[in-house]
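Left out: one protein chain. Kept in place: all the others.
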Amino acid sequence: MAAVETPMQRERTRTIYEKSKPGRRAAVLPDAEAPARPLEELIPADLLRAEPPRLPEVAEPEIVRHYNKLSRRNFDLDSGFYPLGSCTMKHNPRLNERVAALPGHARLHPAQDPKRAQGALELMWLLQESLGEICGLPHVSLQPSAGSHGELAGLLLTRAFHADRGEERSKVLAPDTSHGTNPASVTMAGYEVVKVATNVRGGVEMDDLRAKIDEDPDQVACLMLTNPNTLGLFDENIAEIAALIHAAGGTLYYDGANLNAVMGHSRPGDMGFDIVHLNLHKSFSQPHGGGGPGAGPIAVSERIEPFLPRPQVVRREGDNGDGPSFDLDLDRPKSIGRLRGFQGNFGVFVRSYAYILSLGADGLAEASETAVLNANYLKARLAEGRAADRLPIAFDRHCMHEFVLSGRPMKKELGLATLDLAKRLLDFGFHPPTVYFPLLVEEALMVEPTETETKESLDAFADAVEAILVEAEEDPEVAKQAPYSTPVRRLDEVKATRRPVVRQALAH
Amino acid sequence: MAAVETPMQRERTRTIYEKSKPGRRAAVLPDAEAPARPLEELIPADLLRAEPPRLPEVAEPEIVRHYNKLSRRNFDLDSGFYPLGSCTMKHNPRLNERVAALPGHARLHPAQDPKRAQGALELMWLLQESLGEICGLPHVSLQPSAGSHGELAGLLLTRAFHADRGEERSKVLAPDTSHGTNPASVTMAGYEVVKVATNVRGGVEMDDLRAKIDEDPDQVACLMLTNPNTLGLFDENIAEIAALIHAAGGTLYYDGANLNAVMGHSRPGDMGFDIVHLNLHKSFSQPHGGGGPGAGPIAVSERIEPFLPRPQVVRREGDNGDGPSFDLDLDRPKSIGRLRGFQGNFGVFVRSYAYILSLGADGLAEASETAVLNANYLKARLAEGRAADRLPIAFDRHCMHEFVLSGRPMKKELGLATLDLAKRLLDFGFHPPTVYFPLLVEEALMVEPTETETKESLDAFADAVEAILVEAEEDPEVAKQAPYSTPVRRLDEVKATRRPVVRQALAH
Amino acid sequence: MLATIGVGSVDELFEQIPAPLRLGRPLELPEGMSEAEVFERLAALAARNADAEEQVCFVGAGMYDHYVPAIVDAITQRSEFLTPYTPYQPEISQGGLQVMFEFQTAMSELTGLPVSNAGLYEGPSSVASAGYLAMAATKRRRFVVSRGLHPHSRETLKTYAVGYGAEVVEVGLRDGETDAEALAAAVDGETAAVFLQNPNFLGAVERVEALGSAAKQHGALLVVAADPMTLGILKPPGECGADIALGEGQPLGNRLDFGGPSFGFFCATEEQIRRMPGRIAGETDDVDGRRGFVLALQTREQHIRREKATHNICTAQALNALAGMVHLAWLGREGFRELGELLVQRTAYARERLAAVEGVELLHEAPVVREFALRLEAPVDRVLERCAARGIAAGYPLGRDYPEHEDGLLVAITERRTKAQIDELAEALGSAIQAERGALVANSATNAPAEQGAG
Partner (left out) sequence: MLATIGVGSVDELFEQIPAPLRLGRPLELPEGMSEAEVFERLAALAARNADAEEQVCFVGAGMYDHYVPAIVDAITQRSEFLTPYTPYQPEISQGGLQVMFEFQTAMSELTGLPVSNAGLYEGPSSVASAGYLAMAATKRRRFVVSRGLHPHSRETLKTYAVGYGAEVVEVGLRDGETDAEALAAAVDGETAAVFLQNPNFLGAVERVEALGSAAKQHGALLVVAADPMTLGILKPPGECGADIALGEGQPLGNRLDFGGPSFGFFCATEEQIRRMPGRIAGETDDVDGRRGFVLALQTREQHIRREKATHNICTAQALNALAGMVHLAWLGREGFRELGELLVQRTAYARERLAAVEGVELLHEAPVVREFALRLEAPVDRVLERCAARGIAAGYPLGRDYPEHEDGLLVAITERRTKAQIDELAEALGSAIQAERGALVANSATNAPAEQGAG
């Protein structure tokens, strides 16, 4: 395969520091307009820095070229199909960027007197109301900065909830299919994780759940669940599960990363969940930004409300005839307190509220329908080809918005690991699905097409998988050495961890 | 060379129409909020369209992907060195885009009452004043939309100027080095072009000029000149040239496309020119946009002023103590009239005024110094290598902001045409210089580095030219078949003109 | 670098400029400023304009306050579209060239004519370019022009005509539409082209086909200037016998920008393809048979043909044409038609609503799409002042260009103008007219609020 380097491979990359030349700069600054006194007069010399930090010295044209060039070394959602399971890579409307950039949003200081930030507070309140309705839970805090932050919040709420009743519980149950952030959050919140097995239908193994509860019901603080779960399957026993947990006195936590499957169709609150986090950067179209920003608002039931983080955005009815006003409520004696500075990732709230306004009630429901339709169609298309045997579906039933395949037979029969398939897909211009997650599926391949993809992209992806399997039957080496056409080829990740080089060595 | 296709070459391009699927769309429109009556009730049926135009039917995600993908099939100034002679491909500061987009500019209706567009009119007035000072001419009209539009304006002004004195003249002189738009504009303005020869120093051949004038002095309407001219050389005889033309009763027109060489150093007005056009998209950093928009303001002397296009932005001193105000003056009896709708390319004026404010007097002068320094450095670097013999400089003197090489020896000795060199440069990641212009230099190669390039890019370019010449000595075929790494390779331009296909054939 | 060049200083390089011609002093311009300061300075200027955010805008007259979808900015601001030059090197300009090709296809669809260029400067200068083409095509030097053609187009045509030597004859309007008899009478064997606008400047939908017959009879070209936003519902000029259809492209994806930059579109019949002004992209293939696009028919152009070129245009408005193409793709086939219908419905509502206002009557009853003319029983400028003071730009005063319509007001509707805003305009117009009639009281009242409007 491709002996010749692609143009991009040929040009070895250089960092901005390696393009630096002493004395160059982009910035021109205003002058101080003040008597220039020696710094030492104003700040004791021993508290001052000797040498300015060795930041790059580059003029604006080269800065723009550098980062534009780097940008072209990224694959992005606007370049092609991105079926990264569990991440909901759906289209990011540019309208949302436009409204977020309005000076009234972008240049509003977070400590501005609420009297003079009524538009921002009303927007937050409206978003809280909308998310509450979508989740079927009456109270919302927008504060958490991402999903895992929301999980931590949920567990701290659980602790506060129990403490308030004079209880202290130590265990948090979570299925073995749960996302890594769940157990990690459990540990950070000072709890111990108890794994619950998965049954043949891909749902929670009820007997195991009962067993784990019965071991010591008083210690069961919470059960964390994703529904549909990370297999893309809806757990039909959810009502019974809720009953069991509540009977034991625990809270039921809903990891909302998969909400994209059920918007307007089924609500966590109605399923019996006490606490839900949402990923605005998944279901509500905040761009992922190459790893954030996002936001992880939480919606909770009445009994959890008193403990919500501080401050909380509240609506106050206007007295003597004038309209309602909005405020930040800090006076919340039972609150777990702050999870971060100020009011949260407001810019993300603007984008997600714009998204909700754009789609409306019907639009959101339709989005989930199309997401589920697309997933099931792609699943079916794959099953028509070699994938049926080589990459069988882990749990063979209709899926919701995503599904998980197992590369086990492919590996056994063709010697092709899921990783190889993923890398080969890069040469076909696709972002691969999520791989090796969930853990309980061997050689897992987790596919989430989302509602904003066309039938053509789904077909093209299915065809690519087929082509790779055909190719592998002839010569598995091709995929094993893949990718060939990417800016760089397979990278040595072990080296990067064994002898980590995490910054540029700079000359003095 | 490159047998294997690059990833971009592999994916055959499709138009947006070929991605169209009936029923798909991006736009959601507000509803009419009015009683929906059948169109025929409001407009006679025979004036209505039977079928909606066959525009593409594509949803937003695919539209964004389509045009992002197309964008990556362009080479641009932010991708690398772009020494396209005569085009002044200098960095486009993003600040200018930001200020042009302010709603006070972007959403200002052109027919707004001048009383309520004072900011816009003042900006235009300030830009007029600035350009007048830079050109050394007292009066400016911003109306022309580009350089060639400015040329036409200048010739129409010349006609009006002469008509006003009861004269009618038929000839416009222009050196054989002049840009194609000059003669084309002359014809459009109803004049006849008379070519003037170039002397051994690259300037106007004075004897020929005298001869052409003496043929019939009364018919000499104008001399169009670029100074420095398209060879990048300053014509030392300009004062005498001016005297001759003025003596004959003609006007002297300055094609300002090369102003980037002399900003703050020498002014057309001081050289004796009556009319100047500037290319704001060259010297004043308006992005070229793949072929516009630009603007071609004209600056003129007192005697030309009465004929300037209508409307003209004027400043009126405030009566009884309040400040000055700005207005559109339509009452100009001798004006040649309008050259276009409304006030001109205002958005371009904003960008160029921001540019002038950013650089200031010193900055502009320094820009020209660096532009001249860079050109002479690159010229010298090339002369150090094989280019000295293969690509000799056409007129061997210090140049101003650009210089012209002749590929004649290269073609004779290596069989490599200037075009081949240009195409091979594409594989090295450079935009080629302007080729085959000016016409009087055989196999011309016109190089304009501009002031915003670093020494590193100049060196890299010189090295690339050297490498290509070395390569050609071994095997000229390599360059003759170039390029290899571009999204497409050499295209059949003849076919495109013989049997032109200028639109997509659409299915019903 | 100086050493390599072999000079001691940069000044030496400038010595080729004769000493007396060297400026020898700094330009009389302010010193350079920081980015932050330049931003503040320009923001302060911008704040002194009453834009369509500050005043509800019912002004049209060729440029309209449409909503430009966000993806237009997102795409046109990409460096790869924003910063390259005209695509002289097709191998590295396929993006821009394909956009031109897609744009040409769209404009051909809209106008019903087979050939489109990649865009010209803007509307009125495109009209003048059509005149130049018509002269070359017919070897005649006389233009017959309807007064329904945008005043700026008529004036620009005259300006150019003085240059290339042609005569311009105007034909008046009757009941808002071009006077058919007068037109027929004006056209003769010396006529190079007949110019119409549809809808015309007063908003009236013209009977283009009927009017054009006069041109056909005498072998003159029929040139139709069209508002592109109306071409989703109006019969395309090509089907009405137009030889050339052109217009102002601003309504397609371009902001108001106080009048520019926007783009002009220019479409014609096959016969004219080699006389077209401007760039034209054509499809072809590369040495390996790959599909690609190039600048076609360059033999028409100044950089090849110089004084024999069919036009002098070089830099045009490519980026604005891209904006137009993205907007059209965003609207799509159905959306584009729907928008046209929306404009007709809302405009019909507005026209009735305003005509019902005391002191207001229709200037003409001809069918309209998105703009219509009123007659006010009070001085138009004073009425506009009063509306402005209430935050409404009520329309375009026809007196500016039509002495015969000193009392005329031209009102434009876009999808951004809500029913509520239309009702508010009706209210504002009504009370302004009443106030103006009620003499004295008025005078004092106006000025104060008027200032405010200017802020």
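Miscellaneous remarks
By written order: A, B and C. Residues from 1 in each chain.
Operating definition for what follows: a residue touches a chain if its C-beta (ideal position, glycine included) is under 8 Å from a C-beta of that chain, and two chains touch if they have at least 3 such contacts.
Here the structure is a predicted model, which is why all the values come from computation and not from measurement.
Among the chains on display, the ones the left-out chain touches in the entire complex are A, B, C.
Among A:K115, A:R303 or A:K334, only A:K115 touches the chain that is left out of the view. The hidden chain makes contact, of the residues A:Q128, A:S141 or A:Q343, with A:Q343. The chain that is not drawn here is touched, among residues A:R169, A:K212 or A:H288, by A:H288. When the missing chain is restored to the complex, the residue among A:A146, A:L225 or A:I245 that touches it is A:A146.
Residues touching the missing chain, restricted to chain B, are 27-30, 64, 68, 93-95, 97-98 (touch as defined at the top).
The omitted chain makes contact with chain C at the following residues, 34-36, 39-40, 43, 53, 67, 69-70, 74, 77-79, 415-416.
What we mean here is this: only the chains that are shown with their structure count from here on.
Averaging Cα atoms per chain gives one point for each, and the point farthest from that of chain B is the centre of A. For the pair chain B and chain C, the distance between mean C-alpha positions equals 21 Å.
Annotation: 47 Å between the Cα-based centres of chain A and chain B. Inter-chain spacing, taken between the CA centroids of chain A and chain C, is 46 Å.
Counting partner chains per residue, chain C has residues 32-33, 35, 69, 71, 73-74, 79 touching two or more of them. Multi-chain contact residues, meaning those touching two or more other chains, occur in chain B at positions 24, 60, 64, 68, 72, 78-79, 358.
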